[in-house]
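Apart from one protein chain that is not included, each protein chain of the complex appears where it belongs.
Chain lettering (A and B) follows the sequence in which the chains are written, and residue indices restart at 1 in each chain.
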Amino acid sequence: MATVDLKDVRKIYPSGVEAVKGVSIAIPDKELCVLVGPSGCGKSTLLRMIAGLETISAGTVAIDGKVVNAIGPTERDIAMVFQNYALYPHMKVYDNMAYGLRNRGTPKDEIDSRVRSTAKVLELSALLDRRPRELSGGQRQRVAMGRAIVRNPKVFLFDEPLSNLDAKLRGQMRIEIKNLQRSLGVTSVYVTHDQLEAMTLADILVVMNAGLVEQTGPPLDVYEKPASTFVASFIGAPPMNLLALTGASPSSVLADGTVIGLAPRLGKAVTLGFRPEDADITFAAEAPAGALALPATVEAVEPVGAESFLHCVAAGSRIVVRVSGRASAKPGDQLRVVARSEKLHWFDQAGKRVD
Amino acid sequence: MIGQSPLRTFIAHAVLILGILIVAFPIYYTFVASTHTLQTILKPPLPLLPGDQLLNNYSEALFGGIGRIGGVSVGRLLFNTTIMALGVAVGKIFISILSAYAIVFFRFPLRMAFFWLIFITLMLPVEVRILPTYKVMVDLGMIDTYAGLIIPLIASATATLLFRQFFMTIPGELVEAARVDGAGPWRFFFDILVPLSRTNIAALFVILFIYGWTQYLWPLLVTNSNDMNTIVIALRKMVSFADADTQWHLVMVTAMLAIVPPILVVVLMQRWFVRGLVESEK
Partner (left out) sequence: MGNAWIAREISLSARIVFPNKILPYLLVAPQLAITLVFFYWPAGQALYQSMLRQDPFGLKSRFVWFANFRKVLADPAYLNSIKVTVVFSLATAIVAMVVALLLAVMAEKAVRGKGLYRTLLIWPYAVAPAIAGMLWLFLFNPSIGSLAYLLRSLGIAWDPLLNGTHAMILLVSAAAWKQISYNFLFFVAGLQAVPKTLIEAAAMDGAGETKRFWTIVFPLLAPTTFFLLVVNTVYALFDTFGIVHAVTGGGPGKTTETLVYKVYNDGFVNLILGDSAAQSVILMAIVIALTAIQFRYVERKVHYG
């Protein structure tokens, strides 16, 4: 039962480097909030400030309505899962899970029953007597989760917990974490640089860049209406195709002089974008009405099975088009890339979305 | 592995065996000498095989007292040496692990100044400050005391640097996990840091035990009374090559007793010792 509220949180290191430049996020009870962004964007620093491992230079962090700026990690009633698991190498799995409870003076038999029941949920019961080095990567990951769960904290914090697992295991653990978080109903903050992980896990997605929040919202909203060129190119794989418009605004001229058959919806727009899956290809000579039709040359075709990615050059830029099944085009083909106007995204000089 | 001819393998073993003969021979021969009568020793060459005086010589050395070193028993000398070696090893590990802990896991004003103060002691071995250090010992009344034998030797940079190096390899995440788990500085130190340093502590213990046991100049300076001698110093006092009175058979027994304990420590704790030595000095 806890909300997490960040109000204009900043982190300035003594050297003057500003890692977090004023972030406000409100996370409702029981929800999973994912902070996503490239490395160095300040997401880990923010998480560590929520944990109490990093001092807060300005702003407030409140857990369950109570400002926790001045109290240490122990008293914040949080639990954290670390990127490299941070299991105590000299302790058995059981002791790794029990350590936090012991330090808090929990009675011995209660520790025992909580460790054992948590181990059962995570299928770790048979491993309680092992040491971390005798476990596989996935098992270590579970122990790290178990150590957090057993404490029954107000908030879970995850710091890129899956980045050391192979792709298959990562997919499994993602589902498991989501299910556990939902069934335990514990408010969580999850940091990752992997946009797929962010999309699939988040109740609230927070995209960060250079110490600031670029966009906050439910993952699909973020995907469908990226608030900036940064979000557009960070969320979604392959990323959104972005084309620059030149000349006096309002402009409908692309960088290489191609005139697009549409007037930009708003005068301020200087960048045009569309997602690979929102485009199609046609060999027809004339452009369909009410759609963008870009003359393009196919450079490479990547068949993935269910779909194919066409890498093309259009208006002097590289763009990607996703078509389902086998592609009818081959490298060297001249064709048109078509995207319907309601699927186009427009961005202004500052990279902000224009609607 | 590239195959090699049997001849080369044979040469390798031959060279190694020759090497072991050179390395082990002085020690072996000391043992041989310690089992012969004084008369046999005085008429070289000494036989290559042990004699029949083992029990006699050892019991005389251990229980008879040795005139030359002022009637101090070998037991007393071994006791002094053990106290010194243990004191140096334990004391050094203790103060080094604490200061390395402070330097790596805390941030405080003058931290780097302290680090350099400790580091520079690498450049000030006892040998280069003999007289003034002796004077400090006299002023502090530490001549002929165990504290005098031990304390000035326990401050040195090497152990601190080793612990610091090791502590810096401990991932920050582990420290943070401990903090989230509610461990304060002392709990972290005893529950996590010390258990993780076990191998380093064991390795250092061996190296420092040997260091303490084999000290020469320092005990020579700070002990006047024969009661406080270490076995190495006492042995030196027993020996006079010009003097026909030297009880060689007993000297050899004493030499064996001075050599065997540290050799046992090194051989029995070889695994840690070798690791610690090669890692700490690099």
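List of remarks:
In this section, contacts are C-beta pairs under 8 Å (C-beta built on N, C-alpha and C of every residue); 3 or more make two chains touch, one makes a residue touch a chain.
Note that the structure is predicted; figures quoted are calculated from it, not measured.
The chain omitted from view is touched by exactly one of B:I154, B:L196, B:M228 or B:L250, namely B:I154.
The missing chain lies against subunit B, touching residues 1-2, 4, 8-9, 11-13, 15-16, 19-20, 22-24, 26-27, 29-30, 33, 41-46, 94-96, 98-99, 101-108, 111, 114, 117-118, 121-125, 127-136, 140, 151-152, 154-155, 160, 172-173, 175-176, 179, 184-185, 188, 210, 213-217, 220-221, 232, 235-236, 239, 241-242, 248, 252, 255, 258-259, 262-263, 265-267, 270, 273-274, 277-278, 281-282.
By our rule, only the chains that are shown with their structure count from here on.
Between the CA-based centres of subunit A and subunit B the separation comes to 57 Å, rounded to the whole angstrom.
Interface of subunit B with subunit A (complex): residues 171, 173-174, 176-184, 187, 191-192, 195-196, 198.
Within the complex formed with subunit B, the subunit A residues making contact are 48, 51-53, 72-74, 78-80, 82-90, 99-100, 103-104, 147.
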